[in-house]
Every structure is written in C-alpha cells, then in structure tokens.
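Missing here is one protein chain; the remaining ones are kept as they sit in the complex.
The chains carry the letters A and B, assigned in the order they are written, with residues numbered from 1 in each.
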Amino acid sequence: MIVIFGIFLLTLLVITAIAIVRTDNLFVAVMLMGIASLLIASNFFLLDAADVALTEAAVGAGISTVLFLSALALTSERERAKSSNRILSFTVVAAAALILIYATFDKPRFGDPEAPVQTHVAPWYLEKTPEYIDIPNVVTAVLGSFRGYDTLGEVFVVFTAGIGVLFLLGSGVPLGSLPREKINEGLRHHLIPRVVGRVLIPFILLFGLYVQFHGEYGPGGGFQAGAIIAAAIILFALLEGERRALSVLPERVLLGLVAFGPLLYGAVGVAGIVLGGNFLDYSVLSDDPVKGQQLGILLIEAGVGVTVTGVLLSIFHAFAARGR
Amino acid sequence: MYYVVTIATLVTMGLALIRAVLGPSVYDRVLAVNMIGTKTVLLLSVIAFLYGRPDFLDLALAYALINFIGVLAVLEFFRNRALRRSTERDEGT
Partner (left out) sequence: MTTLLDILSWVLLTLGGLSVLIGGIGALRMPDLYTRMHAASVTDSMGTILVLLGIMLQAGWSLATIKLIAILLFLLLTSPTSSNALASAALLAGTRPFDDAVQDDDEGQE
C-alpha cells in the first residue's frame, strides 16, 4: 500500500516537472519547483529516509524558493525566446536517458536482502555503531564518524559555494534606491504577519537548535538545523526589513560564521592527529573512546550548522541588497 | 485506520496541483502551494504513525515552518515588485 502512495506521489512529480518545463513564466516555474521539492521530500519520507526528507524540505522548499525569488527580482520574469538548436539537445538528452535506463536493468531489486550493499556494508555499520559510537541514529554515525571525511568535503563545498556567490554579487552593499518611507508604508497592511512572525521567530530558532543537537537521537543534524535557523533569520529580514536584519546580524559576523564552520571541522580533525590518532579520529578526544566519538560528532555537527547558516544568510543578503 | 486519511490527503494534493498548473493568476498558484504544504504536514503526521515511528514528527513541524516562511517570502517579492514598478513610474514621469 505504501508503494502505491509512493507511485502516486511520483506521478504528481512527473506532472509538475512537465508543467515546469512547459511554462515560460519563470515565477510560475519557481512556485512549481517548490511543489516538486515537497513531493520528492514526501517520497523520501515514504522510503523511510527521514534525515534526507528533512534536509530536502528545509533547503528545497524553503530556502531555494526564497533565493530563486530574490534572483527573479534582479532579472526579468519571462523566459527569453528559445534557441534554435533543439533537435541536437533533444537527441543528446534522449541518448543519455536511454543509457541510464539500460544501466538500471542490472541493479538489484528494490529491498533485495541479497544485494551487496545489504550483505557487506550496511550490516557492518548497524552492528558496529553501538559498539564504537553508541548513538541511536545510525545515519548521523555514518555521516559524522565513519564517513567523516566525506562530510568535511561537503562542508568545504558549501563554503566554496558561498564564497563564489559573494565574489559574483558582492557583499555589504549599502541599500540604495528605495526611500525608507516607501519601504515602511506597505508594512501597514501587513501588520498581522509582522506580529505573528515576531511571536514565532524565537520558537523557530529554538526548534533549529533542537534539531541541531537532537541529530544524534533522531532525524536532524547540522545541515537541517542550519537551514532552519537561516530560514528564521530570513523571515525576520522579510518582515522587519533588510536594515534591521543587517543590524542584528552584520555582514562581518556572517562572514565570520562562514569561515568558522570549516575551521572548527578541520580543527577537530587536526586535534585527532595532535592527540595521537589519525586525522578525524575522534576516539582520542577523550579518555573513553566512545565518549570521544560522541564529542567529536557533536563538534563537527556544530561546525556544519554554523557554515550552512552563514552561507545561506550571506547569499540571501547579497541578492537582497542588490535588488533595491 | 490511517489509509482513508492518507488517500484523501493524497487526492487533495493532486487537486491542488491541478489548481497550481491551471490557476490563471499567480495568487491562485501561491494558494495551491500553501495548500500542498499544509497537506504534506498532515500526510507526514499520519504516515509517521502508520509506520509506528512517532519520532518522525519533527519533520512535520519543520515542514509547517518552511511552508509559512515560503508563502511570506513570495508575498514580500510581490510587494517589492509593485513598489519598484510604481517608483520607476513616478521617476519616469
């Protein structure tokens, strides 16, 4: 029965994708991409992948929509006329799709217990996590400790993306053309969202912190928490205006956060070497190896959360400051 | 017990998707996205209990937050666009 639900959601996703491609109003495309993100996150949830679903919802449906809209504010809303060489691109895409579909014929059946991943890798992680790390959420254990080097690379990718956007768009540009009276005039009609938003923002921040530190016991972790906290500050910026948001969290602080996250992660890795183990070996961080692993995971998740928050907020302010 | 609610919610998400694709004005589409967001919250809560994993309710709460922030962001975009256009018109004349 769950499979039927999943298939239905995927059918809705296909309809949404066709609608996104067929429309030429970019704003409609952004709205439909938000819907697509929600549908795929529900599908992840049906497949029992809670951490991925949470990240997809927080980043895809929330932050991506806001960033796309900020970018649309800088450009036009209609798509330009299509280029003429469509036969070639269609042939290339169709060929690649056919090759991929042919490659899936060799994959093991979905949920097959004899598949290599289920007989070698997954049981090892499931057996060894209580022994080495002793936290209930195996996903965080794999992400933070067993495959910690991968996550270090991911943090640096996020860092590089933030730096790249800031190079392209600039940062700390003072707000220009719109006079202050006009910005405040429209808010009179929006008193209700302002009041409700002010009541809710502390709770959203609290929830973000909860997701950050609860990542060892349930779905959560650094990426999701960073996105939720960034979403709370973006809500504040939307309701109270750019100036107040920048006075609450100035550009320097955001750049500091962007740099501090990978620094913390790398420092934990180097601390492993200094204390006698390997790079990113958390067992040597404390007397009890298991406690050391848990401490290490806590620190690197904090680094990840700080990086994601800083990067998302810097990108948002870079877009929003250009638009005025 | 949960199957009826799940089917009803899924069908409503489909209907809202049709509204999002059809809706003649942009506000219809924003309404449809908001509806799909809140239906997703309900769907997640019900399926979390269907699976017997009530600790997945954090996702439903996070979705509710994100949906709210997304709708407000869209409306803020419209307000800024209207303001900018009226400013350009005033400065042009």
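Here, contacts are C-beta pairs under 8 Å (C-beta built on N, C-alpha and C of every residue); 3 or more make two chains touch, one makes a residue touch a chain.
Computed from a predicted structure; not experimentally measured.
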{"item": "Positions on subunit A where the hidden chain makes contact", "value": "189-190, 192-193, 196-197, 199-200"}
{"item": "Residues in subunit B touching the chain absent from view", "value": "1-2, 4-5, 7-9, 11-13, 15-16, 18-19, 24-25, 27-28, 30-32, 34-35, 38-39, 41-42, 45-46, 49, 54-55, 57-58, 60-61, 64-65, 68, 71-72, 75, 78-79, 82"}
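Methods note: only the chains that are shown with their structure count from here on.
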{"item": "Residues on subunit A engaged by subunit B in the complex (per definition of touch)", "value": "1-2, 5, 8-9, 12, 15-16, 19, 27-28, 31-32, 34-35, 38-39, 41-42, 45-46, 48, 50, 53-54, 57-58, 61-62, 65-66, 69-70, 72-73, 177-178, 182-183, 186, 190, 193, 197, 200, 204, 207, 210-211, 214, 218-220, 224, 228, 231-232, 234-235, 238-239, 323"}
{"item": "Contact set on subunit B toward subunit A in their complex", "value": "3, 6, 10, 13-14, 17, 20-21, 26, 29-30, 32-33, 36-37, 40, 43-44, 47, 50-51, 53, 55-56, 58-59, 61-63, 65-70, 72-74, 76-77, 79-81, 83-84, 87"}
